[in-house]
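Now for chain A:
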Amino acid sequence: CGMFSGGPAKLAKPTPVTAADQRVKLSTAWQARLYGGWRVDPYQATQVAVAGDRIVVGDSRGNVIALNGAGRELWRRQLDGRISAGGTIAGDRVYVGNDAGFVTALSLSQGQVLWRSALSSEVITRVVPAGDRLLAQTNDGKLWSLSAKDGAQQWSYSATIPSLSLRGAATPLADQDTVYAAFSSGELAALDARDGHLLWQVPVATPRGRTELERLVDADATPVLMGDSIIAGTYQGKLGAFNRSSGAESWSRDMSVFNPLLLANDRLYLTDAQDVLYAIDPRTGATLWRNDQIQGRGVTGPALVQGTLLVGDRAGYLFAFDPESGRRIGQARIAATGLQSAPVAFGDGALALSREGSLYRLRVARR
Partner candidate 1 sequence: CNLYRVDVQQGNVIQQQQVEQLKPGMDRGQVQELLGTPLVTDPFHPERWDYVYSFKPSYGKREQRRITVIFDASGKLLRVEGDVKPAAAPR
Partner candidate 2 sequence: FEPFTVSDIQIRGLEQTDPGTVYNYLPIKTGTLLTEEGARAAIKALYDTGFFEDVQLGREGDRLVVTVRERPTIAEISLNGVKAFPQDKLKESLKDIGLVERRVFDPATLDQIVTELERQYYGMGYYAAKIKVEVERLERNRVRIRIDVDEGQPAKIQQVNVVGNRAFPRQTLIGLFSLGKTGAFSTFTKNDQYSRQKLLGDLEKLRSYYMDRGYLDFDIESTQVTVTPDRRHVFITVNVKEGARYRVKSVSLSGQTDVPATELRKLITVQPGALFSRREVTESANAIADRLGDVGYAFANVNPVPAVDKDKHEVSFDFQVSQGRRVYVRRINVSGNNRTRDYVIRREFRQMEGAWYDASKIRRSKERVNRLGYFDEVNLETPAVPDASDQVDINVNVTERSTGQFMLGVGYSNAQGVLFNGSVTQRNFMGKGQILSASVDVSDLVKSFNLSFTEPYFTPDGISLGGDIYRTDTNTQRLIIAQYRQVTSGAAVRVGLPITEHVNDIVRLGYENTSLSLVEESPQRYKDFVATFGDNVSSVKASNTLVYDSRDSIIYPTKGWNNRLITEGTLPGGDLRYYRVELQGQYYRPITRSLTGFINAEYGFVNGYSGKGVPFFQNFYLGGPNSVRGYRTFSLGPLDPVDNVSLGGTRKVQLNTELLFPVPGMADSKSFRGSIFFDAGWVYDDKYLPSFSELRKSTGIGFHWISPLGPLRFSLAYPIGVKPGDRKEPFQFTIGTNF
């Protein structure tokens, strides 16, 4: 029982991929050093934004950085306050939220600040463009709708959230005139995009247990839309599908998940809180396959790149899985510290952001 317990336990090297399974080669095309790293494990979940040949990423010192496809920096803008969830690109605009409570709009070409709007707390999700409006969620459980033109605040919806909740939140979704948002109370809500009027609200899971910690049921996993239902998942709770217009539950199963969900070629992929990779039938919730070889490695959510499922971990490893069988078909250590968030498809590979603040352009070659 030492007095000073060290930092997060050192992760052992993962078991190697057998030759038979080795079917994906992962390598780094280029690497760009940003300005400042995150000391926290990948729960900071800062994502990389990509549009055509443009890449926009935020570092932990509040810099918004735009690079071209070759990793050369185009421009850099310092905002006051740290960027939590990363930027988004829409048309020739970049939108970024930071922990000083500001949503800032910059021009994609030169990065001038066009406008900024002060919200009520830290902006902890990415800013989601939806037509001529922008959606974002703040740490105090509020969903905001701003005008994309000048950042004017149109409406906000605030959910009642517990005093203790999980770090992070689900990114809001928009489809035509409906906005979907999941909150740290474990509830999923649908609102009319025009005026923020609540359509329906359902608990994806209800808090259980005696202590504040056992009762955490944050719906932090970014939901996905599929057909006429929406699938959302909570920490220490449930994964469930709900009818988009009525909120009626079509299926629900026990699951503890906080990384974003991925819907691809008619399958739902996710990594749960125990770092098990699942493939689930989105219509019934049944498990198609599961892979627990990366358990305990503090993994990111899955990403589909070049037909391969990619997952990063806390030690900087990137793993490739066959989306059909779930077998591990490749892995490589690409960074000295953990990966911040799921890799983002880019060109013939992907982009991944590491904790110590480096951006990697990866090549994913399937044999």
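Inclusion criterion for the candidates: all candidates are chains of the complex that A comes from, given by their letters.
In the analysis below, a residue touches a chain if its C-beta (ideal position, glycine included) is under 8 Å from a C-beta of that chain, and two chains touch if they have at least 3 such contacts; residues count from 1.
In this text the structure is predicted, and so the values were computed from the model without any measurement.
J.: Looking at the complex, which candidate is in contact with chain A: 1 or 2?
T.: 2
J.: Inside the complex, what are the residues of chain A that reach candidate 2?
T.: These residues of chain A touch candidate 2: 1, 3-5, 8, 39-41, 43, 99-101, 118, 120-122, 139-141, 161, 163-168, 210-213, 216, 235, 258, 273, 298.
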